[in-house]
Each structure stands twice: as structure tokens, then as C-alpha cells.
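The other protein chains are all here in position, but one chain of the complex has been omitted.
After this line comes chain A, so read on.
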Amino acid sequence: MTDHQTTARRIPAVSWRQLRSLRVRLIAVFAAVALLAAVSASGIAYWLNRDAVLKRAQDTALNDFRVSLSRNVSDLPLRPSCGDLTQLATNVASSGLSYDVVVVSPDDPGCSASSDPTHFTLADVPAPLQSTVAKPREITETNPYRYHLYWQRQNLEGRPYLIGGTKVVSNGPTAYMFKSLENERADLNTLGWSLSIATLLALIGSALLAQAASATVLRPVKRLGDAARKLGEGQLDTRLEVDGADELADLARTFNRTAEALHDRVEELSAREAQSRRFVADMSHELRTPLTAMTAVTDILEDEAESLDPMIEPAVRLVVSETRRLSDLVENLMEVTRFDAGTAKLVADEMDISDLIMSCIDGRAWYDAVELDAPRGILAVVDPRRLDVVFANLIGNALKHGGSPVRVKVRQSADTVVVEVSDSGPGIPEDVLPHVFDRFYKADRGRARSEGSGLGLSIAMANAQIHGGTITAANGETGAVFTLTLPVNRPPAPPTAPPADGSPAGSADGSPRDADEPKDAT
């Protein structure tokens, strides 16, 4: 369930990252450029077209109006009646292109002669146009006429119209023309739509293009990312295929060179480390041969010590005790090298944990100094000798640095066994706490030599870890507390010697034993 929650929580973070990804940014830039280009091109095309279309329509209509007017105005009497004016308007309107005409006379302001009086009257003519039309111009060399034909575009009831006007004769009637620009508007609208669609298509095209471009750029980037991740995970032989001569190929080449260098460096380092490990392993191995011989005779020396010269006895005892210490140290060193080399193995059997602790305490005559709170019947599949090392180190350490009474508490919870070893000492300084499991770490630097080898706790930790467990150190109420956590069932390890009959005679199969297995007092 936790997994699902975590996944659910991750989704927004990922999409935010995706929004800011190179791909999205590329597409956005492409789209912006395409939009700008398309809109400006369409805009210019639209305005040019609009001007051309309107100008042609206007010119045609106005010319026609002028010609038609001048042809019909000659029929007008000197003092035309309202009827004459209406006749004039109708004649002019019907003679030319489809437009309507309104004629007004200053002599008869009440008369509004129109070819279509229901739709067009003088009121539809904008006032600025009326006043411009009524204004006489001075006659000069360049301007032979007193009155000119003026025009204006105007929306009437939502429809576009071209309204032109001129004096028919000086101080005579004025004629106005209403030419619908509905067709032109429809044409221009169609043009606008076409351009918009073209812009949209350009936009989509640019997005697709950006996608393709980003794919070609991003595929190598992704490959590079994958390769870098693999390199980080320790696959130092990861290399990229280099093709082309662009910046990405350059990057790939640099990556390959870096990986190569890293590979060489790591190999050199691990070779050196393996060398030094082998050296320590060989050394301790070599040390063991003379130690075995020495250990063989220490018992004799010890037995004879009492009968020796009092001057020689301490020397003999020193040799005996230091031989044993050296022996322990070498054994610990070898143990450490086995853990380092990964050759340490478990010989597991199902054991009663409290029996093991009891035996450990018993064997080292610690009974008086240890308070044991361990119910029997807590079973776990463990290597008894390795676990004995762990208990001996934890309890021994507590006795040495913490002081008695040392309390050992065993509890089972679910599928783990928890062993707590607490002492009554001053506890562990906070700055030392993270290092207690380090090799040869001495809390007191001034003490050049301590009783222990300096490897005890690190070996205990390694032994716990090979069981799939761990040890933690902390300060409790009364002193330092070391907590060993072990799984009850270790995952099955490969059997050290496969039994010939195929039955799991080897105990390393890690299978849980029946709880009713007969147990003997240790």
C-alpha cells in the first residue's frame, strides 16, 4: 500500500518536470516562431487585399455614379420640384451599378428624394460628409472644379456601405450614393478565415516539426542519460555509439573518454585494494603457522610456570598471555579479511537463542556480572559459532567499558529476534557513537593499546549482517545499549555439501525446524 501512495505522490512532481522539459520548451519556441511568422504574413496579406478589393469596388462605383449623375442632371429643370429630384435619384440609381441614390436640394429642405426612401434618407448620410460636400473649393490651376465628389465608408444597420456625395450644380441639389459593400465584406471574411486556417495549420505543422526535431536531438540525449545512469550504477564498461560530427556526438565522445578514464581508475583502485586485502590475508595466514606452534606449547609453559624461578615466571606468563592475545588478534584479522573478501560462510542450524546466550556467559564465567532476561523457546536459524562471537563481543564490551551489571534482554517480535545488551556505565559520547563499529576505532585516543583488538564490534556487526540482521548502538537510561536484531528465518543459503540422497540433510537449507524439537539443557 505504501508503494501506491508513494507513486501517487510522485505524479505531480513528474508532470511539473515534464512541463519544463527540453521537448516542451522546444515545441513552445517553435510554435511561438510559427505563430509570429504566420500572423504577420497573414496580417499583411489581409490588409493589402482588403485595400485592393475596397479600392476597386469604390472606384468603380464612384465613377459610375459620377457618369450617371452627369448624364441625368441635364434633364433637371432650373427649379426642380421634389418629384423631379426623386425622378433624378431613381434614374441615376437604375442606370448604373446596384446602388441607391438620395438627392436633396437646398431650396426644398423638406424634400428627401430617394430611390429607396424606406432604407436610405439624408439622415443616413454622416454629418461630416455632408458638410465636406457642401464646402466649395477655391478654383486654382490645379483645381478646376468648385465642388468635388467625396466618399466615406459607413456601417448602416450593421451593413457596410460606401457613401459618396457631391453637389450636382452650384447652389443646387446634392446627390448621395449608397453602395453596399456586403459582397466585399463577405470576400474579405472568407479571406480572413482562410488565412486563420493557414496560420493554424502552420502552427500544427511547426509543433510536429518541433516534436520531430526534439526527438532527433533528445534521442541521443536520452541515450546519454541512460548511459550516465548505468555508469553511476557501476557498469563501468558502458559506452556510447558515436555517429555524426555534431555537438551531441562530441558529447558522446567526451562521455566515452570519461567512462574509460573512470573505468581505468576504478580498476586500478580495486586492484590496489585487492592487493592490500590479499596482503593482509596472506600476512595473517603466515602469522598463524608460528602462532600455532607457539600456542601448542603455551599450555606446557603455563603448567610449569609455578615451579619456575620467580625471576623467570613473570616472563613466561607474559609470553603465554601475549601469545594468546596475538592469536586472538590474528584470528580476528583473518575473520575481517574473510568478510571483506565475501568468503565468510554460515553454518546455520536452528538454535534456542537464550541457550546460546547462557552458554556464552557460562563459558566465559560472566554469570555474576550479567542479568539475563531471556525466555527459552525463542528459536532462530543461526550459525551458533558466529552468534557466540557476537554475544561475546557485545557482553564483553559492555563489561569492559560499561561495567556491571550488564543486562541482556531477549525478545521475539513477529519474525525477528531482538537481543538488547545494556550496561551501567557512562554511555558512549555522542561523537563516538557513529564510529563504534569502525575497525580499530578507539574512543580514547590517548590509550595507545586497549585490551581488545579493536575489531570486536566490527566483527560482531559483520556477523550480524551475514545473518541478515544488524546491530545498533545507542545511549539508554543507565548506559550504553547495543541492540542486535536477527531474522528468525534466514533466506535459504546454498547448501555447503549437497547430500547424496537429495534430502536436506544440510542444515544450511535454513528451513525452520519444528518447534517441538527436543531441547537439552546446556
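The rule we apply is simple: a contact is a pair of C-beta atoms (placed from the backbone, for glycine too) under 8 Å apart; a residue touches a chain by one contact, two chains touch by 3 or more; residues count from 1.
In this section, contacts and distances are computed from a predicted model.
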{"item": "Chain excluded from display, named as in UniProt, from \"Glycine--tRNA ligase beta subunit\", \"Transcriptional regulatory protein AfsQ1\", \"Predicted small integral membrane protein\" or \"ABC transporter substrate-binding protein\"", "value": "\"Transcriptional regulatory protein AfsQ1\""}
{"item": "Touching the absent chain when the full complex is considered, from A:Leu36, A:Ala186, A:Val297 or A:Ala474", "value": "A:Val297"}
{"item": "Candidate in contact with the missing chain, chosen from A:His119, A:His285, A:Arg325 or A:Arg376", "value": "A:His285"}
{"item": "Those residues of chain A which, in the complete complex, touch the missing chain", "value": "285, 288-297, 299-300, 303, 327, 330-331, 334, 338, 343-347, 349-351, 355-356, 359, 363, 384-385, 388, 496-497, 499-507, 511-514, 517-518, 520, 522"}
